[in-house]
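Missing here: one protein chain of the complex. Every other protein chain is in place.
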């Protein structure tokens, strides 16, 4: 390894160290795996973000004897982390600058390696396996995302003859990640990006599901005045009894100072809403897809777009008003100069769901049904107990 | 009517007036029913608490054209309210002083009246109908309680050839009543009965379901330090992320100053726990059944039992410690000199679920399946919208 | 003692028992006093409410060797408690039914007894002493109320040649009683009197001092939407940063559903406001004097006044609207069928301020200045430490 490469590895290791030290659930799993070696002789093919947190996940699987063959997602791969993983003996494809074509080649390369287990993200590996007709060599796998789960239950339904455990279906994950970790990271990123005051400020949160209710809760906890927009009547009633003002976006558009979308649906803040917004209103999104704020329509309606700071753009309208758009309508908690994303402990929890589900695949795939399924109930409960112990919740 | 009877009616009407004025959902239903008359020609047989709040429910059904034949529950019938209902032309059996035998006769008398619709409470009417084999004359009915719903799905499963809508299955009711109204009434009754300070006080709440999580939330909101005991790991994890201390009753027994059971299960605070409690600990229950605190065991373990105030007993132990038992371990929010129970608005909501479910039975029973079933989704949503409007939730 | 009198004493003792058991600070003081006997040979002349809580205060002073000569306040004396106190050897004047004239005779009778120390309430005893010119025989005393303190610093300034410690000046009391105990008792009494739901309800709190900020805090904690009216700009700013909507009563009059005055000033809800109130608005007061809601003007503006329930009146206006007045505009937390008032622990704290201040008068009057003065700082701190220990605040 030349000096430059060594330096890259060194930098990557440094960044992983703090994170690893705050993931006690994975640390315990690594210790267990070092003895039980559930993945001995097995190759896991993976498609996932390659950044410092996931590096700790990969280490853990490797400690269990797995041979790892991984590709990053398009555009999010961090090269210093890749350097570390390769230095540790894993086969990793992909670089930050990869084109889309190159990314597809990377996915193909993972499948070429003939993995026996899949760790999938968005259903790409599962779809590739089906397309190649190589299902019989696969024990099973996990799928991280809801959208991958939807794909498994939709276009791939009945075509995947091995178990795929959908991690995001876990109620544990909904509580620990969607409600609390996203809620916390949204208030963190709002403050970090804008440096604006929360106490006494008027926020409108669109959506009161797991994420939206968490965001509304934490904004109010920090002293914000929070109104909720929710189309489902029963959920809207829940928000009203939780003490929120609950109304339509049309009626709240002139009242709010900051709007945060968390519905999971497209077309929430649209051209019908723009004329109703007060001058200087701030628009942000924390839903997975960047379609809740109709940015193309916003751009079309603008007479000028001025970047003011990292992830802050001023959009001018012809009538003299302007609005502020954060992070181009993408997930605000991954934006700005130094994005942090969800808390380390919530990732530790989510990753333990991953590794124990993969262990179940490796050791007892025959106890599972074919196709998409939630995390086995006994694993959910085991992990809940471990998390309670790690938190020392009884103190 | 003699003077004494007139006075009784007068007193009853007075007590109903304030309550009626704070039940806008039923008021609107009465106005609708006066036009649509959904119950014209129908007799509704009822078994329910007869007190001022239910009187407004009965008025509303009568406004829809129903002929009402009702009996109170055993021991809770309020004679002045019965007098009002009779003066208004309803057939009402039962008095506060009735024996159990007499109560059974009252239930039988309701069935003797050959009702076409049932408003049941605990499954007594439905069981009577099955026993008598008179099912064919019944359009259907509603069942208020979860335990009645369990009975319909258990011993009566397959034997009730008409729809029975179980009101308590509604998520609307779980939110409005179980979480918020019970939570609010528990803190109200704790303060009203004991006059004790909440800020800084150490509470242990057993159970973190709809009721328990509401109780924990409101106690903490008032400044209490709250620990939660919950046997389900996933729910315990939810409590931990909500910021509560979460542990076993054994470990928290010496820490808590006040213990409130809300599990729905028997045998929570038992003889194993008594020796662990600190001197002066207060024991209370808000679950439906008086079995969560093992009062017989407590009585057996006591060297003396001293009533100190209404619904407050001091239980002395041989080792010199004592504990305080509220309301004999019965529902604390219905105890004390002037019990209030759940808020008027939450009852208004629950009763609208009743009357619109009964209207559905009366007008479209053929759209429903036989046996136990939840409130039709469209009614749940309609009522949620009406409640949001009545609250002016958007202001 | 005849049977009836014995029964009265018995009833009184019963009512005191629970209360005494929840006043650990006074219990410890009684134990200390039994040894140190600071009041041996001293007669304390007292003017105070005579009810179960104050009975525990009197017991404590008696345990310190004091000879007690007391009169109740006009109209609040509870005869069974008086019977207990007399049975315990204290000299007590006054009965519930006493006329104002008779009450003045009672006050005079206390002074006739030539007390060496005063426990005053509103300045009546101090004023009597000055009028009679018997100051030289008095060591000093305590004054419970702010209005009595104002009198000592106003019309009696320079005329009271002995120390008078004004209990209400203590920051400890402002925190423990004005903010937290009153805040808690206002939400308790609102729920107890009206049985109305708090979550999602719109409240307007007038005044954001110790009491008002406590009331606003606890209403919001229970899920209420709370707006604040406050004339002092700096305090209004504090409320705004605490996250409340802050506006004028005129602008909030049509928004609020419930209005609670806590300003200490007269003329807050006046005839200018009545026409702006929404139909069915509820008006209540928790300030000491019944002048914050202009009840005479309200009565004059009414076309009808209908009592609906204990402490609940409906006031009809000519334009068809009505409002609800609670407790005739008097302190709502002392109203209703079973008023509780401030929590036992907050009274325990306030009474310890009394007894230790009286002990200081008895044992070291020469360390104090003449006239009105706050509780000595060392006592404030000693009591804070005892309260922290009694609460086991570190657990």
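Order as written gives the chain letters A, B and C; numbering starts at 1 within each chain.
Following the convention adopted for this analysis, contacts are C-beta pairs under 8 Å (C-beta built on N, C-alpha and C of every residue); 3 or more make two chains touch, one makes a residue touch a chain.
No experiment lies behind these values; they were computed from the predicted model shown.
Contact with the chain that does not appear here is found for just one residue of C:139, C:222 or C:240, C:240. The chain that is not drawn here is touched, among residues A:223, A:290 or A:374, by A:223.
The chain that is not drawn here is touched, among residues A:114, A:131 or A:197, by A:197.
Residue-wise, the contact with the chain that is not shown comes from A:15, picked out of A:15, A:86, A:159 or A:385. Set against the missing chain, the residues B:53, B:103, B:225 or B:386 yield one that touches it, B:225.
In the full complex, subunit B touches the omitted chain through residues 199-200, 220, 223-225, 240-243, 245. Residues of subunit A in contact with the chain left out of this view: 14-15, 17-19, 21-22, 180-181, 184-185, 187-188, 191-192, 194-202, 218, 221-223, 255, 280, 308-309, 312, 314, 336-338, 340-341, 343-346, 391-393, 395. Within subunit C, the residues in touch with the undisplayed chain are 171-172, 175-176, 179-180, 233-234, 236-238, 240-241, 245-248, 251-252, 380-381, 384-385, 387-388, 391, 393-395.
Heads up, the rule we're going with is that only the chains that are shown with their structure count from here on.
In this assembly, the chain whose C-alpha centre lies farthest from subunit C is A. Centroids of subunit A and subunit B (each the mean of its C-alpha atoms) stand 42 Å apart.
Taking each chain's centre as the mean of its C-alpha atoms, subunit A lies 56 Å from subunit C.
In this assembly, the C-alpha centroid of subunit B lies 36 Å from the C-alpha centroid of subunit C. The set of subunit B residues that touch two or more partner chains comprises 180, 391, 393, 395.
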